[in-house]
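Before I ask anything, here is the structure I am working with.
Note that this complex is displayed minus one protein chain, with the remaining chains in position.
The chains carry the letters A, B and C, assigned in the order they are written, with residues numbered from 1 in each.
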């Protein structure tokens, strides 16, 4: 019933080879107007570990993050994304990407590096979010009290709160989702795995990866026409039961649960969204069971009708999921004004 | 407490770039002297789906394998590994690897391709196992009755038996483990994540990957001095609870459970080993939660003393785990004779 | 900080002893206008086992039900509850309850018994549902193909579909919830564990038990003023992950998911509601973790405001949950007309 095409390995079918220069998402910086409460949330409720402080920033990590930190939490006048950082696969890979970005109009330039990693090349995506790429990094060395029993693990399991394992992905808002996808594909070599395209052809969501995870970040459409806004950051847990237990713990701690636990149709992520005290949306999700191993993965496109069906098991998508982002839009950029 | 070294991006510290040419493990072929019983095991108990037949072989798949099959089950006079197949990342990647292997003394040559994939380049590892590399492949197209509800999934969840998700890894035995590791590192670009080295310096176990999974295959020491033998094949499930349920189902079906469920210290795999009717060892393991994202992962070396501690939670390693392999060793190759 | 009252064991504080005559819920009979499709749902999707046929009825069981069956599925002109049956703790207990019911105005009388159990005394609750009480029962004897590996289990684990373990509870609608609660407390000795009372004092939900389960059945308010209607029957699974997997399986099988998986605030049940092909609502829930061990449990009363908060993690209660029951109300009994 299944026929197999056997294309020749001729020059004609030789596509350009994939760019493999970005190894993985390294960390994100979150701004919070309530730094103390936000810190308590990430440490006591999410179960993260503080691994550094500098100025207004506290550096935090999940117990299985191999680098020194995966979250930089910075006290600020408002909420939102400070920057997102990807680690290059090699020094050469970093230089290749810098070479591609230089003169593109998106570049910001070299940053001398900060706590935990070496020189980083910074640039903006078309929506204005600040992104950086680095190679040199500091592997986490657990202090004695946090040393794990098994030496193939960077830090002991904290057994505190939600016990998030590692940074999984982030989600930005963008006025022009397609432009941002094309930017990351062209300049960084990310691969598209899924997207949403409305009936009028507008791309309103896209999920990109540089790993075997089915996405390392996503962009979805900005509802207020304001650039540079942030949707959520996601930390990984091992199983769906871990997400349910997280819901129990959020409930006990008075954390606002926006929606979930439930299963997204898109990417099949088992999700749970809450707001941290600074206003930023935080997700915990089970990670890893679904892998994209195909080097030539065929992107899935979801239609407007399919999206209207809600989530995988029928939960209607909550309205705030389409509108809440950080920082809050300035006055005059209310819901009525779409980008 | 943590100092950060910031090496210059000078030519001196520029290491050779990693080879990224192998995308992932594609399938393995298992020989079985009891083809009917083995088939019933893989379909009824493991929950795999038949997706082709040819000659003495039946082709089988887990519900989340994207290619047509991940297991070729071949009726034979004895048990053991037929061959293992990896998919290259691109046509160019395939040709580069072929170029490296040609003239190496390990090459077998091109195979015109078989059901489900295009031309494959075959070679032997130093222990004599047959391995192949291919690029062109047939994506699985589920017949109507097996079409999934969510279009980002290749096949519907079977809800039958153990419901294995996908092929995860295989484990071969080798008389000289180190020689096999070096072969796969040099010619195929696999990266070492963990290994066992005895006090006398002998390497008796090694785990290699070409993905973000912490291993795609492993080799452990052959106890009888016989080359080309097979230790086990592993299929992935989503959670540890899935493995426990699998144990319940194996018990109900009279399947021989060798050891587990328990957690390996090495790789932290939550494991369960059984023998399929043909005598081959089959593992089900939870997959995906643990990922190796670091492009420059620092291999973990386990010592003889550490290995003697048994598994992660204290289970003693069962003796047969060191001796049982397929096919059975010929007479005169008993336990007393080490390779 | 906690003071302890030590009441004397005097005659004054001697309350009447609890009635312990009902051992547990035994089975329910469901009517279905689509007997073949309903049967396929219960066998293929829920994973129940057929254990008898008689007339228009098929008898079904979960793998851990100790009696011959827990569900009698009867082809009928419409949907709804045929009857619910409780097992008495002893022959004497049965006679005591019969003695209490005789002359109460609720009695129907003795039924000679049917497949699987001995003489049953039938009666109506104040809302008109048919209930029966029996003692003699047939313990399930699994045929050879279904014999379990462990002899403390009545039947082998089917490894098919949702694999429901056993009947857990049922939920009826009632025009007067309080009258029904008082009936079951007075005549049968059930104990109230939780209830909902509106601000005007109307009791609109109540959960009763005769076991250490926190409820064996519930009654909630009828929205259309029609007596004798049914809300749902619930089968137990072992863990919350089992419920999530059930959701995956319902999705793959095109079963209508009404709401869930989510956690009820009331009773903390982790729930998932679907409609079987005959129109009856069926729930799968994790059972057993929460036990009521206190012989003098203090009933929890939920207020109108608390109920408006939705479910435990914030899911809004779906409107159909308050209106859909079986059989459908006759014309003229629409939503506008409350009982």
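Going forward, a residue touches a chain if its C-beta (ideal position, glycine included) is under 8 Å from a C-beta of that chain, and two chains touch if they have at least 3 such contacts.
Fair warning: this is a prediction, and the values are worked out from it, not measured in the lab.
Summary of contacts with the chain left out: across B:27, B:240 or B:290, the touching residue is B:240.
Shown as candidates are C:94, C:133, C:172 or C:272; the residue that touches the absent chain is C:94. When the missing chain is restored to the complex, the residue among A:161, A:228, A:277 or A:314 that touches it is A:161. Only one of C:33, C:75 or C:113 touches the chain withheld from this view, namely C:113. By the touch rule set out above, chain C reaches the unshown chain at residues 1-2, 4-7, 9, 13-15, 17-18, 20, 23-24, 51-52, 64, 66, 68, 87-95, 113, 115-119, 135-136, 138-141, 143, 150-153, 165, 194, 211-213, 236, 238-241, 265-268, 287-291, 293-296, 298, 300, 312. Within the complete assembly, residues 239-241, 244, 247-248, 250-251, 257-263, 270, 312-315 of chain B touch the chain that is not shown. Across the interface with the omitted chain, chain A contributes residues 148-150, 156-157, 159-162, 239, 241, 248-249, 251-252, 254.
Going forward, only the chains that are shown with their structure count from here on.
Centres computed as Cα averages put chain A at a distance of 30 Å from chain B. Chain B and chain C have centres, each the mean of its CA atoms, that are 48 Å apart.
Touching of two or more other chains is recorded for residues 239, 241, 248, 251 of chain C.
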